[in-house]
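A single protein chain has been omitted from the complex, and every remaining protein chain is retained in its original position.
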Amino acid sequence: MQYLVDAAIDVAQLIDMVSSDERGGTAAFIGSVRRGPDDGPVVGIEYSAYEAMVETQLDKIIARAAERWPQARVEVRHRIGRVATREASVAVVVGAPHRAEAFAACRYVVEQLKQRVPIWKREILETGERRWRTGDLSPEEHP
Amino acid sequence: MQYLVDAAIDVAQLIDMVSSDERGGTAAFIGSVRRGPDDGPVVGIEYSAYEAMVETQLDKIIARAAERWPQARVEVRHRIGRVATREASVAVVVGAPHRAEAFAACRYVVEQLKQRVPIWKREILETGERRWRTGDLSPEEHP
Amino acid sequence: MWIFRLFFSSMQSPSSISVRCRLFARYAEIVGQDEVTLSLQRDATVAQAVAVLRQSVPDGARLPEQPMVAVNQEHALAGQVLADGDEIALLPPLAGG
Partner (left out) sequence: MWIFRLFFSSMQSPSSISVRCRLFARYAEIVGQDEVTLSLQRDATVAQAVAVLRQSVPDGARLPEQPMVAVNQEHALAGQVLADGDEIALLPPLAGG
């Protein structure tokens, strides 16, 4: 597994990996586990994934980014398993010769990841209860 | 001085500063000293600034960003003095509840910084020679 | 020549195919298992596989009728025709990031 990791994401290391003498601009997106005002007593998130498909899809997303922005270099890491509030759950880091490419490629990979990569999250509440969440949406109702 | 620093920029610390339970999306831009194919034997860059104006202008840029994206929190650091190739010279890190705001505010602050903040760079060549550079452009001709 | 093709084609494609069906996250929770092997008629589509699955596992009717589906790790539309040995996966609404 290249993209899924079960320990803290080292953003500084990723920045170092994508930067080079020729790539002076790095754009990064870091998603962290948050507790919004309506979220109640969430102490963490448990991520699960269709792991083989995560790898397949991220390979393709990064390959498409490389076609559109040939001089960019992309690194992606996503946590799997339990992640505490405020820890980073995902990092997308893109180095490019110029900042416009770095921002565009970073945004592209983040949006594609959200739309295409099979990862799910379940909130862990203070009470020990668990609750499935959909991406960027309110909690899913149990059917 | 709040924004100008003379030691390595700790990006992970800035990410930690702007993230919170309510701010789950962080967008960052990191500019590093690069040596492009036409740049010759550059070993580093020496940054100088109109220091008081850097602080005044960044205060205003960040205040304007706060008006447009009230839930975003912005941190900016720019190196002053000598910076070696591949080290970060600037970091703009923005935490927000959602990634669209984080990306937009980060891009805004970076563009404003490049346009309005009085910082200059002089390339240090392997030969010890120094050469003024303008932003994002080819070397300035000496008049 | 045309007769030969038909002949070989029917030799290589028996009347039913076997498809591995994987379930994830909330869907696995609903049906109490994360993998089911389905026997489908030849040329069955994704939609038909989902219909068979919903009838053949406990609480299968609680799965959506038109879930997001992947075939061999690629996102697939309901009309895609399946082949013997394919792996299909029912994907609850994605929530990466």
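In order of appearance the chains are A, B and C, and numbering begins at 1 in each one.
Operating definition for what follows: a residue touches a chain if its C-beta (ideal position, glycine included) is under 8 Å from a C-beta of that chain, and two chains touch if they have at least 3 such contacts.
Because the structure is a prediction, the values reported are computed rather than measured.
One chain is not depicted; across the entire complex it touches B. Shown as candidates are B:R73, B:R99 or B:K121; the residue that touches the absent chain is B:K121. Seen from chain B, the chain kept out of the figure touches residues 31, 47-50, 52-53, 56-57, 78, 89-90, 110, 113-122, 132-137, 140, 142-143.
Keep in mind that, in the parts below, only the chains that are shown with their structure count from here on.
Spacing of chain A relative to chain C, judged by their CA centroids, is 28 angstrom.
Multi-chain contact residues of chain B (touching two or more other chains) are listed as 99. Touching two or more other chains at once are residues 97 of chain C.
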